[in-house]
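Only a single protein chain was left out; the remaining protein chains are all shown in position.
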């Protein structure tokens, strides 16, 4: 049994990590930190843990937490994560960082979209934690940058097409719709029930911070510079991201052919499910599980491919993928603690 | 006061028409038909009408209803509407048809996407009831084909760009998201609360019947043959359609310039609201009202325009627009009975 | 046309008042105040008003607002309302106060449940603004205390039984369920979408401030001291309160007899709809309208009456009732500006 810590454990991602780790066969949770809830049992803040754990939140330095843990999950806002990563690495601990701080390999890009980077020397050491693309690197890493929720579904949705050079990369349009838990538990007017319920809107068109992250990984896949047009929308549901992805085909393929390409590409992947032609995913089919479901359509009239991918933003889009990364880092079975059927209805 | 009938008044569109007509200053509702609820007070089927009307549903032939009314709204499934239209016209009545039967001018296109047409001789007589584009024709018409819900928002969202030749017409992609009331009150598994709630999915990608309707009107606007790629999605809300529309610009414009084009185009339109640059519509801002709200973004990185339009599918997308059409046909103020502030939150 | 002001107009109740007043045939809105949004057009804060009004929020003293208006609606938190009421009354203006400050006639009770009262000399002058019980007093009043949302539905639901002495007053149990807009637009964790959605809970059992308000009015009706057991619950909907009210019958009546009593009692009331035996109200049948719908059941097995009442908490529970009160104060038709069919579905 390894000892795990969750640094910044009071938000939705933090509690989701605890939900997964509490029954993980190889892990014991040794520390949960929260400045706000210091001294409070986690089961008071999240009653789902009543009867399952006596853990209390602590307010502790990275050094103290490093003394308690083998691996630490950082569920902190960007900026705060890079401030504590060096201490954990110096103490010889493994880190899965769920913030954006080590996702962008290019420092200038990070600083353009976020803030000044305080640990740029570690950017090269960090591995982008998308197991389906970087499995071997993750196995050897001690610092994994867990991907953003939108990029996870979009990159997995486009990878087979870009690897195989099937589409015109300047034609990619990504129309994503995310549940509200993606905004976290912070107090913002736009997250109030009465503002979200029965509503639907686009936001940050052309200006969302996940766009450069997609660009980076799609460019790696295609060996060319990709600039996606990314439009996020806010769904009046708690969990789930569905991305509808449009691209012009370079040749002429029908849906069955494209589907075959995806099935080959993801043949051995446990957490990517390629749908048979004629059916498309629904976010409700991945709720609470670590799957990325992908459906394929070809519009013959216009020569375009339409890919639909669905994930649970708190699972494959955050905590689930983080556990998958930890499993790889420790050589555990990749699905340890993740054998969860989606909750339906 | 004119006498109005609603033929097929038991569904959501039928009851919405009654909601609007009951306080319309120029109209009295003389007949509501329903085979299923014959003899039942409408206030038993829809308790919102308790205390407001004693009307009962009747099961009556078009001839009988024609005897009671000056104008009739057909809230029937496609196929059934064209079966009764001739009788109403022969009796000298005005008809607003909310079905798809007279929306497509080309008989072959209709028969390809729907069924055999039983009244093709009337196709030319019918006017497509989008007042912002066909106001003068509607004023003179006795048969108005009320547009589909998706086409209403999409056509209004694209009209200024197509009229002014600002975009590459082969590049148009329409990603629409509709509330569940668009599926009507029929018993279908896909409309059950537990199937829709907390879910989100695309459906009928490239195969929705509203695509040829959009193509028809967008082609008229652009004087070229348009084929849109149209992807509808099902939102877990009751009312509202938000369409995110992508197109490549022919020249180089910024959002303020495009916005100016829209403001000019819709300058005198009461029911189209163009948003200032930087803000985008939300379906919750049009709920229960007859507005079409439009927001504009230009993505400089990719040279694309992103238009977002929002309507209430039961209002501007159905009953509200039908009343607007009736107002035009009778020379009433165009907003009579439609002076409704959206219900928020 | 009279001039109306809304003092504290940035919350849900304030915007609902504006929604009602904007098309009110006898009223012009002259002032909207908000410290937070001073200088901002109301249509920026609530886009439903785009195209309908150019009004901007102002930050103004009661004296300044009194100079602009004949009547003022106070949509302020308790404590703040009583601080400005004297200024409006001294200026000879009429006031409809939507806060709790003048609802409780007994100063000590107010101070026990709220805070110290700063204008106790006005408690006697204020009229409790439930038109169905205090219509004549309201007509003559210049200070109307608009009832709380929960009390409105509960008092209307119990009045006929208490007036006629049909129930044992010590047996009254009120189990109420309210939509989330009742909590206002303040930033609270408990109002976040992800906290409310798919959830349901009781709160403040035996400790809600609306209990003494119910006690006060139910005691007046029954001429005895009533102490209700009141349990509020939070519903994952935006609008609506449904109260299920239990009481032991003093004699033996069947549902038809009790129903007859209610129909007689509310015979001339436009905004109370008594349901026929066998049907019960749903909050979705009053959404957006000023109705209070009441259904009656008698449980023969246990000799108890079960009353179900439904209102829209922002309408009959707040802004709608406030406009109804204003109509009475000015001798306008009681339903002026309130001829609204509920929005369904």
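Labels A, B and C are assigned to the chains in the order they are written; within every chain, residues are numbered from 1.
Just so we're on the same page, a contact is a pair of C-beta atoms (placed from the backbone, for glycine too) under 8 Å apart; a residue touches a chain by one contact, two chains touch by 3 or more.
From a predicted model like this one, the values you see are computed outputs, not experimental measurements.
The hidden chain makes contact, of the residues C:50, C:103, C:273 or C:287, with C:287. Residue C:240 is the one among C:47, C:62, C:182 or C:240 that touches the chain missing from this view. Contact with the undisplayed chain is limited, among C:83, C:108, C:187 or C:205, to C:205. Among the residues C:135, C:227 or C:270, only C:227 touches the chain that is left out of the figure. Residues of chain B in touch with the missing chain: 12, 180-181, 185, 187-189, 191-198, 236-238.
For chain A, the residues touching the absent chain in the complete assembly are 12, 15, 19, 22-23, 44, 46-52, 181, 198, 238-239, 270, 273, 275, 279, 281-282, 285-289, 291, 293, 339, 341-345. Touching the omitted chain from chain C are residues 170, 173, 175, 177, 194-195, 197-203, 205-206, 227, 229, 231, 233, 235-240, 242, 244, 246, 280-284, 287, 295, 297-302, 304, 306, 308, 345.
Going forward, only the chains that are shown with their structure count from here on.
The distance from the centre of chain A to the centre of chain B, with each centre set as the mean of the Cα atoms, comes to 39 Å.
Rounded to a whole number, the gap between the C-alpha centres of chain A and chain C is 45 angstrom.
Shared contact sites, meaning residues of chain C that touch two or more other chains, fall at 12, 181, 198, 238.
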